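All protein chains but one are shown in place.
For reference, chains read A and B in written order, and residue numbers begin at 1 within each chain.
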Amino acid sequence: MLRFVVGKIVMAALVALTVSIISFSLLHLSGDPAVAMAGENANDAAIQAIRETYGFDRPLIVQYGDWLFSALRGDFGESYYFRMPVTQIIADRLQITMLLGLLSITFALVLSIPLGVAAALRPNSLVDRAALFVSVVGQAIPSFWFGLILIVVFAIDLRLLPASGAKSWTGFVLPTIVLGYYATPAIMRLTRTGMLDVLSADYVRTARAKGLPARKVIFKHALRNAIIPVVSLAAVQMGFMLGGSVVVESVFALHGAGYLAWESISRNDLPTMQALVLIFSMFYIAFTVLADILNAWLDPRLRVA
Amino acid sequence: MVEMSVTAPGSAPLRLTPRQRAWKRARRHRGLVFGGAVLAVIVALAIFAPLLAPYDPYLQTLSERMKPPVFLGGSFAHPLGTDALGRDYLSRLLYGARVSLFIGLVAATISALIGTTLGVLAGYFGGRVDTVITFLINVRLALPVVLVALAVVALLGGSLTVVVSVLGLLLWDRFAVVLRSATRQVRTIEYVAAAEVLGASLPRILYKDIMPNVANQLIVVATLEMAHAIILEAALSFLGLGVQPPTPSWGLMISEGKAMLLFQSWLITIPGVALFLLVLAINMVGDGVRDVTTPEGRD
């Protein structure tokens, strides 16, 4: 197990390093960051001043090293727009996004796993068709539009929930549904096909031949095996949700990290943008490593060599 | 349980060829037929948009602003009403289909080329090649697509070319993942070894023995990614960092309609439904292809 986990962590560290290079190079994608910062009407002297203040005149590799080591210490520089340390702004905003992410993945798992299992137990039944409908619609519905429709129905027409903001828990209901539903189809499909595969496996037949009650066969023998790939997928979906939060938070004007990302991108606030790309990637990497460890523990073939 | 197979081996000398069987199943597959039909209609509307659209999609008639569609009490002069700048909504919708389909096709093609190459190589060779490619896939997956796409569009400007290239360069991960495992599986089947023993060169094995047997999975992923690209373009445009006004993009139409959300919700409903139907149709075709080409597909 140790070997498996260590291998995964080494891979994750290399991925993280590569991602940091990519986030760093975003700054230089547009050409000269000093020109971008100075704005359209700046003269050469002003641009040169910015260049020197921010150290853009140094070699790229030095700039990268400097940025990376500061970042490792938790210092992402100062936001061009907010004129505040980036770390402080992100720390504030991340709480909302993390809460939203947690609520959404819970919503997705609670909806998709039972439905996926039920669908697999009775293929082509009413439940299976309902599950298929939920997943087909979920895959096709653009989340920003789904969010707007929910606002129209629940906030404007029915006046049940707020259309925006995070002043109370009610503000999280609609965003959670939208973001959670976004992750539901994939998890449900994998649960369903995984269960179908496992239910026709020889060892499930052995379990039935022992005379175990159906409940035991399904939950102890089948689901336990079918859930292993779902763990990995759920981690990946959690990472994707962070990306999705950019869209959902701006629809619901929820001032989390996703909303901040959109703000900073629209305002060319490069340090914030860089920091967010890096942080979102790190979250994704951390989730997948956690899933690998969880799987190594769930699956004896990985745990005991 | 070989014993329990429905047709005993050796008993049915004249079974259908793979292609015949897929066609036979396809015609009975309701999702595939429905999705295919809807998709065909949307494609036809997009192709013939210049003939079908009653107005120029860019024409602003300020006296005709915010006319409701016919079913909400409007007139047939503007069957789907007009937007805040007095542009005919039906015309914009028809031209918007072109944008969506173009983005979907081109982005999916670019990413299919990248992802398939990487996936097939990783799956065929295994070992170090596989490690390197798996690493690349992991890097790609770790980057948040929406964020990176938004940032790149913001930095390079929101032209159709930029949006399409960014999406094409970002969406290859699923092609690589799926084709890697499909190739790995096919690689171990003995007909590949047989071809090798018969002196077939590597390109010939890839072309004759690997590709035809992973093609169905490629098609399925291509549909998924086409749908994905279409949704992402709409989302980027909705956030103001995709295709730029006045181009008629469905995402942009929803974004523009958002300002009128309180009073004129049809402004977002109409392009939203169009987007939903298009993506739904593409996904149904993909699911259908998977069902009719898998050996033990559900009938």
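Convention: a residue touches a chain if its C-beta (ideal position, glycine included) is under 8 Å from a C-beta of that chain, and two chains touch if they have at least 3 such contacts.
Simple rule for what comes next: contacts and distances are computed from a predicted model.
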item: Protein that the absent chain corresponds to, by UniProt name, given "ABC transporter ATP-binding protein", "Tryptophan synthase alpha chain", "3-isopropylmalate dehydratase small subunit" or "Sarcosine oxidase subunit delta"; value: "ABC transporter ATP-binding protein"
item: Residue in contact with the excluded chain [from A:Lys8, A:His28, A:Arg58 or A:Lys216]; value: A:Lys216
item: Option touching the unshown chain, where B:Glu64, B:Asp209 or B:Asp291 are the choices; value: B:Asp209
item: Touch list for chain B against the chain that is not drawn; value: 1-18, 189-191, 193-201, 204, 208-209, 212-213
item: Missing-partner contacts on chain A, residue numbers; value: 3, 6-7, 10, 201-214, 216, 221, 224-225, 298-301, 304
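Going forward, only the chains that are shown with their structure count from here on.
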item: Where chain A and chain B are represented by their mean Cα positions, the distance between them in whole Å; value: 22
item: Complex contacts: residues of chain B adjacent to chain A; value: 134-135, 138-139, 141-148, 150-152, 154-156, 227, 231, 234-235, 238-241, 251, 254, 258, 261-262, 265, 268-269, 272, 275-277, 279-280, 283-284, 287, 298
item: Complex contacts: residues of chain A adjacent to chain B; value: 11-12, 14-16, 18-19, 22, 26, 29-30, 36, 123-124, 136-137, 139-145, 148-149, 151-152, 156, 236, 239-240, 242-244, 246-247, 250, 261-262, 265-266, 268, 273, 276-277, 280-281, 284-285, 288
